[in-house]
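Take a look at the following structure, please.
The complex appears here without one of its protein chains, the remainder shown in place.
The block that comes next holds chain A.
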Amino acid sequence: MENQIFELQYAMDTFYFLVCGALVMWMAAGFAMLEAGLVRAKNTTEILTKNVALFAIACIMYLVCGYSIMYDGGIFLNGIEAFDLAGVLSDSAANGFDGGSVYSGASDFFFQVVFVATAMSIVSGAVAERMKLWAFLAFAVVMTGFIYPMEGAWTWGGVDVFGLYNLGDLGFSDFAGSGIVHMAGAAAALAGVLLLGARKGKYGPNGEIHAIPGSNLPLATLGTFILWMGWFGFNGGSVLKLGDAASAHSVAMVFLNTNTAAAGGAMAALIVGRFLFGKADLTMLLNGALAGLVTITAEPSTPTALTATIFGAMGGVLVVFSIVTLDKLKIDDPVGAISVHGVVGFLGLLLVPVTNDGSSFSGQLIGAVTIFAWVFVASLIVWAILKAIFGIRVSEEDEYEGMDIVDCGMEAYPEFVKS
């Protein structure tokens, strides 16, 4: 009987991983819609192409070597197909019913791989409307196969950073990846944007900032709601276990806090935007909801619901000022990805010690600097190599024509094109 209960627990925890992984996979759709909505119509097909292709690359590269680097699995997932019932039962007995979860290795890979894709999706929005398709995809190969798995190994993988120090021992904690996933993606994006430059016409010769409005705000809104929903898998799944009462309760708290932080972030950004700009800026509201989600991702299990709402609101306020500041610095980010995921991801990491005694402020700071420095420098080198060999930016004429025709040969909304 006990063994059957352990088998059932294994089944439940594996199933939980798979469902949460599927939710996170759906975030790829959210990013695709958000980015398609915030770029101009002439660059829509190309940004959608990037979003689907980067997801596929992430899945393949993490299978080839990423998972192996990050969690010491086999290259090409060698051995993941084996099922050992006796091992499952002995592990379950050793951990106890309410101990660490025992689940299928295949479900673990599935859950981890969609996080890699999320990190890479962040990059595509920031470099949108001007980066060459194939240069971007080449970067995606290195990012998902090497850069992300390296810092993932130092954090969730528990490996020493180049054999020097161990982030876990220093008190670093990042529950679902405010830093490991979101800030990492933003660091890679920032490196790309710095080498790429702003979209033509974004900044005037005398420092004027010209807005380039997005083409489809209904899509951007849909994308934000999809991301909001997918985030329940992102944070909820990161509890890693559902199969006992305490874990189930923890999952429920994570869902609750994730949702309320998004609400807090959304309202904070809406109100701040209203005071700063005089009108309700929908795109800031959307970024605010995402900022709330990114803030709480570093620790959604220990805050009270009220604390989580306040944390989310802090992210929502920060994201508006961050977007405006980056614009003043002429760092052109069409969708606000560097602000939402990078700046706010950093805030999320710093807020963890407020409610989680197992982490330390210094540990969070060292962890954040380690992740950012690694991803930023490694990405800068890769972007620079790509720039030197192939070039990473389309020509001025192609940028004017739109990436859709230049890269893909098709318009997203062909009825509007004059023949």
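Everything that follows uses one rule, which is that contacts are C-beta pairs under 8 Å (C-beta built on N, C-alpha and C of every residue); 3 or more make two chains touch, one makes a residue touch a chain; residues count from 1.
Basically, contacts and distances are computed from a predicted model.
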Undisplayed chain, where the name is taken from the UniProt record, one of "Acyl carrier protein", "P-II family nitrogen regulator", "MaoC like domain-containing protein" or "Branched-chain amino acid ABC transporter permease": "P-II family nitrogen regulator"
Among A:E129, A:E151, A:E299 or A:D327, the residue in touch with the chain that has been omitted: A:D327
Which of A:D13, A:D108, A:E151 or A:D281 contacts the chain that the document leaves out: A:D281
Identified contact with the non-displayed chain, of A:G105, A:G336, A:G367 or A:G402: A:G336
Residues belonging to chain A that touch the chain removed from view: 209-213, 273, 276-279, 281, 283-284, 320, 323-324, 327, 336
